[in-house]
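A protein chain is absent from this complex, but the other protein chains hold their places.
To keep things simple, chains are lettered A, B and C as they appear, and every chain counts its residues starting from 1.
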Amino acid sequence: MASDESAPRSNPVSPAPARSAPTQPEAPPPNPERRGALRQIAALAAGAAAFVALPLLRPRRALAQEDAPSPAPGGTRKPRWGMAIDLDRCTACQGCVVACKTENNVPIAGADQTERGRGIFWMDMLQTEEGEYPDLKGQFIPTPCNHCDNAPCVKVCPVGATYINEEGIVAQMWARCIGCRFCTTACPYTRRYFNWQAPDWSEAARHTLNPNVATRPKGVVEKCTFCHHRIRQARETARAEGRAMTDADVRRLPACAQACPADAITFGDLNDPESELSQLAKSPRAVRLQEELGTHPKVIYLREAKWQE
Amino acid sequence: MSTSRKPGRRVAAFCVGALLFAAAACAVAWVSLRPRPHPVVQPIAFSHRVHVSGEEMECADCHKRVGESPHATFPPVKYCMQCHEEPQGEHPDEPRVREYAQRGQEIPWVRVNRLPGHVYFSHASHVRDAKMECAECHGAMEDAEAPVTLPQIGHLDMGTCMACHRERGASNDCLRCHK
Amino acid sequence: MEGVTRRGFLKGAGVAAGAFLLPGCGEEEDPYALRRPALPDGSSGMLGQEKWVPSVCGQCQAGCGIRVRVAEGRAVKIEGNPACPVNRGGLGPKGQAGLGMLYHPDRILAPRRRDGERGSGRWKEVGWDEAIGEIASVLRDLRARGEGRGVVVLDGEPRGMTRDLWARFLDAYGSPNHMDHRATSDGGKLLAMTYMHGVPEIPAYDWERTRYVLGFGASLFESWCQSIHLTRASSHLRRGMPGRRVKFVQVSPRFSVTAAKADEWVPIEPATYGALALGIGHVLVRDGIFDADFVRERSFGFEPWTGEDGRAHRGFRDVLAEYMPDRVEALTHVPARTVERLAHEMVDNRPAVALADGGAAAATNGLGTAMSIHALNALLGSLECPGGLLVQRPAPLASWAAVEPDDAARAGAAAPRLDGAGVSRPLARGCIQEFPEAVLSGKPYPARALFLNRSNPVFSKPGGGRWIEALRKVDLVVSFSPLPDESTIWADFVLPEPTYLERWEPVEPVPSVGYPILGLRQPVVDPPRDSLAVGDVVIRLARALGDPVARAFPWDGYRDAIVERLKGVQEAQTGSILEPTTQKFIRKLQQEGIWEARGYPFGQWEGAFPTASGKFEFFSQAIEKRLAAAFPDASSMEAWLVAQGVQTRGDDLCLPHWEPPQFAGGEVDYPFLLVAYRGVAYAEGGIRHLPRLRELPSAGRDAWRERVELNPSDAHRLGIRGGDGVRVETPAGRRRLTAFLHPGVRPGTAGLPLGYGEWPPRPGVLEAPGGYGLLAVASDPLAGIFALQGTRARIGKEA
Partner (left out) sequence: MAGVNDFSFSIKPILDPIGKGGRGFYLAAAGLLMVMAVGVYAYVQQFVHGLGTTGMNRPVYWGVYMANFVFFIGISHAGTLISAILRVANAEWRRPVTRCAEVITVFALIFGALSVIIDLGRPDRLLFVIQHGRLQSPILWDVCCISTYLTGSLIYLYLPLIPDCAILRDRKIGWVWLYTLLALGYQGTQRQKHRLEFWISVMAILIIPIAISVHTVVAYIYATTLQPGWHSTIFGPYFVVGAIFSGLAGLMIAMAIIRKAFHLEGILKDIHFNNLALILLVMTALMIYFTFNIYLVEITGNEPSIMASVMEKVTGEFALPFWGMIVGGFLVPLVILSFPKGRTVTGCVVASVLILVSMWIERFLIVVPTLIHPRLPWPTGIYNPTWVEWSVTAGCLAAFALLYMLFARVFPIVSIWEVQEGVDVAIPEINKRFEGYMPDVPDEAGSAAFPWEGMPPHGRGEREP
């Protein structure tokens, strides 16, 4: 190849001799070739468009679909589930935490994982302590998922594994989850949990698994469901008895609310103005966590009151 | 070399060849690796035909909880004993039913129809509330001579469920069926 | 075969072929399957089958009613029983975590005999007949040799049928050594009730109507004996009555959950509650705002009085006169203003109650403290009145026929107790923490056989390694436990008992509502293949010993003994279950889980105070009598008091009084005072074996570590950061713990959560694990109450 370097510049179109022969009718008619190129581009563009548009063209999730007539508190209107947690009643016993763990087959983290901060608590206990001895203030806030009406986690999920269902529950379909953890980072309450590894269901621990709730594998996100399976059960019971589900049926329905010895947790339908929850939501003590973010949480906290307040 | 004449074709040929190969490999993999149900062996040669067509029994006579519980459930041996306390025929398996009962054991029927663990399915909802017939899913059991050894509802994937739900106006909310 | 080929293929090729192309590779066939073990009987007939079984929780003594969901043969959830007045459907974390106990991987499933050195951890499974036969032959020999008094039962049950059976056994066999754990838990409160009220039981409270609660160290919402009931009550008192809200004041050195949740927290110097109570009493009397009617008519010893023998005695008024708020401030560091305010608030918001807890009275001045706090209730007129302090009425259980002991039994039972209760600790009912020293010294007589009934003293009693040494010295150690623990390691026999979810037991809860209640504990699932209730073992043991012991146990089994007593409740024909026959009654009780006879009889003053005077005694004549019996004359008593370092003298010993606390370890060598406490997760037997309790979110990331809490300023001074390993040394032992910085710990003290430690317990370790291993044996010199807040410690950063 070294010899070529000295070749005269003035001979730009000099194909290699061995190959030059058949290139004589070199240029096929321009039009077909151009058309071919255009066709290629068109095909490419169409492919790209299809790729981009495919997700859009898919039928939308069934959110808007009419439900089968389902008896709900307050008639045929769809319930919008919410929860009130009265911090003045709560004594931070964490019975709700353990009840939730057992009910929902939430795995035990173990020493190593706990130390790494990987414990899973669908119902968690947020605690703060401020001040210096002896001027101290302490707060204990049981925190389930807030089931925001405007949930930041739902907006970011790339595969629709999380969505807000027709009754306001922010659901997590772990069978769809790809484990990107965008939702966990997007949740301003840090109330979504990732299975960092396969949960350790030892032979003994498996006995305690609730058959109504699936266990989750490694690599997916899980979260509080407002004990959806218990709502379903209550609804089926009511239906079997030929009546509508009432506020009394659901008042202490989720495992946390059921367990609370202080009766601090009230579950119910925010769409039903008569429900106890709706009444509590009107309380001057009612606040929601980080309301300023515009997430519209459906978990309502009732502030601690002062003596003689 | 003549190869340089129609290089586009060569590229195309190469690509098509590669695609064909990949497709073939996938097909082979799919066929050989696809999970297939294998037939199970039932402990007793139970004939649905004899009981349903012959004796005119209803499904719910044995699968008692079908209208009230998520599970249709297998009948306990004591149901069998209501008729088979005394010999009813000459089938060699019939005395074995009594043997189980005498030993205080349940007949170890093997369950064949299964849904994945993250799916919630309620027989009661479908039978009691939606008024569906058993045969709509389970087929003509009144003609089944031999006990069931393979899943009868082989094609039951999520699309099937959702299509039917859509048709009947039932909810397709994910939470409705997933747990 | 196909599955195997497929899996094999995947294993070989999966990773190489690209994980992304073969979804689910390396996972089980159905990646979504709810993985659970095969059903117990292997038949799918049980699919979807489930039931709820009512029972009574056994994770603490509170006796909350529970219902257990049994799905497909497995117990999968515990919930509160709404019918039970103790908890009305609620249930705390301990109760919820009970399944961890039931399905614990370390369950002992058959009786074991030691197979090797003590503590080697080598066991051989034996049959029940063999085990009971061998134990019986040892007991028979001892009795024959006249050493029957050396048989000791450490009983983890302060009440209940099993305890009664053991008591009966020892009565018939002939030993005084039936020791419970109350000296290390609620002993102070119990003695105050015994000596002032005349009732040997801790009080109940009428929470429905109380309007002011002053808790002295009472960790009401954590480890108070009735935390769940109280949680319910506080919820009602705060938000259940529109326009009225009860004030909770918590007095404690450590800023606990209770302190944070209280309306007011009053920080105080450790072990000085008594002085504060006397100070409040002072203000009440000085300002003339105490309940003069009650004091005049229903109490004894408030004013100075003269005895029948003509001796003048001091009255409670004289004692109170000495506790001016300024002096109290100097002792407790509670501002005098606060003392005055608290006194007035209590009077302004009657009915008000003052509560003490194990923590408050658990000091070397425990009895005086407990009496001072209890006396406050009397000054406020809060005894036996709506919203005040009640005496729990017992359920009308029938009693068994009395034991007819033979001479040997009588002689044995009359021997002095090995723990010194009633002897070296004249006012004590029990003093379990001093038992190891008696064993090791062999005085007054050697301990020969030791039965650990639901008791794990190595882990849950102070004294560090002394317990291990003591267990090694006793000839025969038998432990009843469903799980291996730190004490079973040193036992000769481990006899597995079904857990509380698998056994029969009528349960009378810790006093809570005042009116009689009775729960029935029943098996929710079948007990494991080879376990036996302790009650059955006692009966079989007695039978094996033959008469005269066997004569006291005329039943075929434990169930018969239970039925005999339940008969009394049925025959009383009161309460929530009225049935014509005992059998029907029991069946109904099985369905309901609880029997109750609502309504507390207020205003029944007749017999309300079964004391010598028939009144509430500020001046306890029972104490006076006991002291007189223990010390022949004044000089021997004086000598003893001096030797014990007691500063109180004379009548004050019988009155609520203040005694400066003593601590194990000098202030120079051991600069930190350990404030040991039980958190909300402390279940029966600790926390360490139940992961769900260990991992409570409140424990944070260090949940699995054994912790010591330091004030950040102390930690900073020592160069310790949160999470660092620190060495904690006390006169009783040393241990490596993890530092946890907590601004709520009083500077100069260190918080020590109890119940943590390693799991499973390791055989052969001579050091006592867990927080108790660090606590020195310090007791109230007279009353034998264990001083939980009586140990000083040296804390340094671990290199």
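Here is the rule we go by: a residue touches a chain if its C-beta (ideal position, glycine included) is under 8 Å from a C-beta of that chain, and two chains touch if they have at least 3 such contacts.
Since the structure is predicted, the reported quantities are computational estimates derived from the model, not experimental observations.
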Of A:A205, A:L289 or A:L302, the residue touching the omitted chain is A:L289
Using the touch definition up top, pick the residue from A:C180, A:A234, A:V287 or A:A305 that touches the left-out chain. A:C180
Can you tell me which of A:N195, A:T208 or A:T246 touches the chain that was removed from the display? A:N195
Touching the absent chain when the full complex is considered, from A:G117, A:G131 or A:P273: A:G117
Absent-chain interface residues of chain B come out as 1, 3-8, 10-11, 14
Mind listing the chain A residues that contact the chain we can't see here? 1-2, 4-5, 7-9, 11-16, 19, 23, 26-27, 30, 48, 51-52, 54-56, 58, 113, 116-119, 126, 128, 143, 152, 155-160, 176-182, 184-186, 188-190, 193-198, 218-221, 289-290, 293, 295
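In this section, only the chains that are shown with their structure count from here on.
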Quick check: how many Å separate the C-alpha centres of chain A and chain C? 43
Whole-Å separation of chain centres (CA-atom averages), chain B against chain C: 55
Quick one: report the Å distance separating chain A from chain B, using the average Cα coordinate of each chain. 32
Residues of chain C that touch at least two other chains are 32, 34-35
On chain B, where are the residues touching two or more other chains? 117-118
Contact residues on chain A for chain B in the complex? 18-19, 22-23, 61-63, 65-68, 70, 163, 165-166, 169, 171, 173-175, 212-215, 225, 228-229, 232, 236, 239-240
Okay, in this complex, where on chain B does chain A touch? 1-2, 4-5, 68, 117-118, 120, 122, 124-125, 128-130, 162, 166, 168-176, 178-179
Residue numbers on chain C that touch chain A, as the complex places them: 27, 31-32, 34-37, 71-72, 74-80, 87, 89-93, 95-97, 99-100, 102-105, 107, 220-221, 227-228, 231-232, 234-235, 238-239, 245, 247, 255, 257-261, 263-265, 267, 680-681, 691-698, 701-705, 711-713, 742-747
